[in-house]
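Written out below as structure tokens is the structure these notes cover.
Left out: one protein chain. Kept in place: all the others.
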Amino acid sequence: MKKPITMALAGNPNAGKTTLFNELTGSRQHVGNYPGITVDHKRGHFTYKDQKVTITDLPGTYSLTAYSVEEIVSRDFLTNNRPDVVINIVDASNLERNLYLTTQFLEMGVPLIIALNMIDVAKDRGITVRCEKLAELLGVQVVPIIARSGQGTEELIKQAIEVAQSEKIWNPKDISYGDDLDEVLMKIVSIISDSSFLSSTYPPHYTGIKYLEHDDQILTLGQKADPVIAQKLEQMVGAISDHLLKTMEVYPESMIADHRYGFIKSIIRQGVLTHKFDIDRLYTSDKIDKVLTNRLIGPVIMLLILFGLYQFTFSWSELPVSWMESLFGWMGGIADTTLPDGPLKSMLISGVIDGVGGVLGFVPLIMFMFFGIAILEDSGYLARVAFMMDRIFRIFGLHGSSVMPFIVSGGIAGGCAVPGVMATRTLRSPKERMATLLTVPFMNCGAKVPVLVLLIGAFFTDHQALYMFLFTMLAWFVALVVAKFLRMTVLKGEATPFVMELPPYRFPTLRGLVIHTWERTWQYIKKAGTVILGISIILWALMTYPGLPESQQDNFSAKRTAISQSYPESIRSELLAYNQETGELSKKGKQLKAELTIIDQEESGAGLRYSIAGKIGTFLEPVSSLAGFDWRTNIALLGGFAAKEVIISTLGTAYSMGEVEVDASDSLGERLVRDPHWNSVVAVAVLIFIMFYAPCFVTVVCIAKEAGSWKWAFFSMAFNTVFAFLAAFLVFQIGNLLG
Amino acid sequence: MTLKDLNKKCRCLAKKVQQCTVSQHCVGQHGPLSETCHAGKVKICKITGDRKLCARMASLGVLAGEEAEIICPKKGSQCLLKIQGGTLSLDHTTSSNIIVQSV
Partner (left out) sequence: MWQIGIVILIISIALFFIGKRFYRQFRQATDPAQQISCGCSCSGCGEASCDSRSIEHDLSKKEK
């Protein structure tokens, strides 16, 4: 076996790095048509003709300066890990902008190969790139590919392996930055070379450029490595900066960028790029933007699209969801008739089928919702949503970069707060980041959606999509108001500027949509079948044991005997025959059965109340009843801290164990509607509490990690729960007053 | 031809750019991008604001002397700017620091 090769995938945001990464490694990393989806670097492995390759997908960056977290992550990886070859993915339809990063790789002197991606998109736009010419002028190999279809990827890997295995020494390329800067750079480089300043990490030429660019990270490193040399270099750079500012009103970094772009233009003008159409014409994407991001029509269209998404989800999933309900009802019925009475039967029916079944029953709905979101995401519309929301976010003290974490967390519905919390790393201002971090859990994540759907479906049957839309709007509104409150109190600070590149609209491929929808739906199913199943079983045990004391059991037995005794012998034997499925019930017989069922349910209700979970739920009831929650709901809400899906599974278990009129085929929604404790006001109060109370365990841990202290994680739990309870309390009390 | 020669060849372009950085070279109506309330082509005259912002803009290709197209003019708020082949979304703070001149 040959020595394994390490490769890095680098390029501008949205150039197709993750698509290529998935294509090569066969993994299912999430790809979206909006920038900033990869904040960390991700590693994968593959084998090509006996050659083992480890490939790392770096976050998308425009440059290698320390302006953003993504840039620092990418640069640190390249300098610390020194991959054998860097595959620079360049979007052929946007060559100028993409080659800016390439010039910096050339300056850095890393082993490089260019993957010229999206040649099909470029062709549609009438752009032809002459790869050989580009390769000749840059001095690196250029391989045209279409990452989405996999075209050209084998050739790319073959050539990348050749580059990695070749003995070629990659020296930093010398680009002119203008006479003034070139002269200073030469002096700086000679000082750096003579003193081996930072030479273990960066080539001298590169360090020199970074000093001229006033790169914070390199300046700090320099100060630590050799304060005397660092001081000297800083003085030299300071002098030239002053000179440039006085004479040309520019900083050295702007001048350097200007010359890099000049360098790129000079290459492109040598016949690398040919345009079939007028260069200045607006592409279809820009024309669409003129309408969709219009100041007045844009937001209206956005709201209509959102409402349309819910309408589509609810109307299309109604039938399959009812099939799933009947399926689990049928399974419960089968278990009821075939299994002998005992704790195992109770666990299977109340814990597993009613618990996990309640969560799995929403799979069709989740699937339709993810499909709709995948369309919005793959087409590039979500990036426009971020653009339009930026203005609103600013009013509430948040940053434009906060929009994506909100959407990832479930801003449209069906996300997850954990990647949302992690996505806040793109925010540079610590205060804005913290405000985002603490408010993203308010969004309706994939686990809260089924709870919302269940309660909306049960209590507001006629306008499900409308209510879902309103509750989503409410989540945004509350998140923004809380953010504003935090920014005005504990997180006071200035706003920082927001600049984002919008990706062009792309027509989603069916394959992409299916993969996106399936990967998310599968994760939902997998979680229901593992974590939720485990928690449901534990909660079932907590809701079953220690069980009623014998004296109380005897009481119920005595009651049953008394009722039976009050009926004539013939009716009792009629019921016995009916239970053995050998006879029919008369009117009196039915009456006896009903009376006995009531006693059975009272016993199981008393058992539930006597259980560990029941005692906790009852203990909290005096407080929770102020907001309309009964003790059974309390158990579900406590369980929800482990994972929000557990709310549904626990309600399913609680209401199948202690229900007055049990019918195995009844859905949880129907049981809730019939329960005297529940009505539409209680439903809204519970919904509001569930939407805003403490985030789930995993999110809390993640907040602690990202915020760098447990203080914020506890703050988030306490603040959210108190806030949610107050909101639910108000809704319940006002709702009751209004009748 | 070496890369450096190539680069030198385009220096005339860089000079042209540098000339524009001095405001008197920007003749005609010019002002901050945030105040420009019509769609169409503009020429960037100068980037003001703090050093970080200038550097960030420069790395995105928003440089003095470049021509850009305003796709979505929003006076006093963010705007969409098509430059160097890409579409940038700029907020009010940023766009008020970009001095442009209509072409």
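When the chains are written out, they are named A and B in that same order, and each has its own residue count from 1.
Everything below uses one rule, namely that a residue touches a chain if its C-beta (ideal position, glycine included) is under 8 Å from a C-beta of that chain, and two chains touch if they have at least 3 such contacts.
As the structure is a computational prediction, the values presented were derived from the model and not from experiment.
Q: Thinking of the complex as a whole, which visible chains are touched by the chain that is not shown?
A: A
Q: Among A:P4, A:P430, A:G534 or A:P568, exactly one should touch the missing chain; which is it?
A: A:G534
Q: If the hidden chain were put back, which of A:V86, A:L99 or A:I157 would touch it?
A: Looking across A:V86, A:L99 or A:I157, the contact with the absent chain belongs to A:I157.
Q: Write down which of A:T128, A:Q165 or A:Q523 is the residue touching the left-out chain.
A: Counting the whole complex, the residue in contact with the absent chain is A:Q523.
Q: Pick out the residues on chain A that sit against the missing chain.
A: 21, 24-29, 40-49, 57, 150-151, 153-154, 157, 340, 342-345, 347, 416-419, 421-422, 445-447, 520, 523-524, 526-527, 530-531, 533-535, 537-538, 541, 642-643, 696-699, 701-702, 704-706
We adopt the following convention: only the chains that are shown with their structure count from here on.
Q: For chain A and chain B, let me know how many angstrom lie between their CA-based centres, rounded off.
A: Each chain reduced to its C-alpha mean, chain A and chain B end up 35 Å apart.
Q: Considering the complex alone, what residue numbers of chain A touch chain B?
A: Listed in rising order, the residues are 62-63, 65, 67, 93-97, 100, 106, 137-139, 173-176, 178, 213-214, 248-251, 253-259, 261-263, 265-267, 270, 280, 282, 285-286, 289-290, 293-295, 387, 390-391, 394, 400, 495, 497-502, 504.
Q: Would you pull the chain B residues touching chain A in the complex into a rising list?
A: On the chain B side, the touching residues are 3-4, 6-11, 13-14, 17-18, 21-22, 39, 41, 46-47, 51-61, 63-65, 69, 71-72, 74, 77-78, 80, 82, 84-94.
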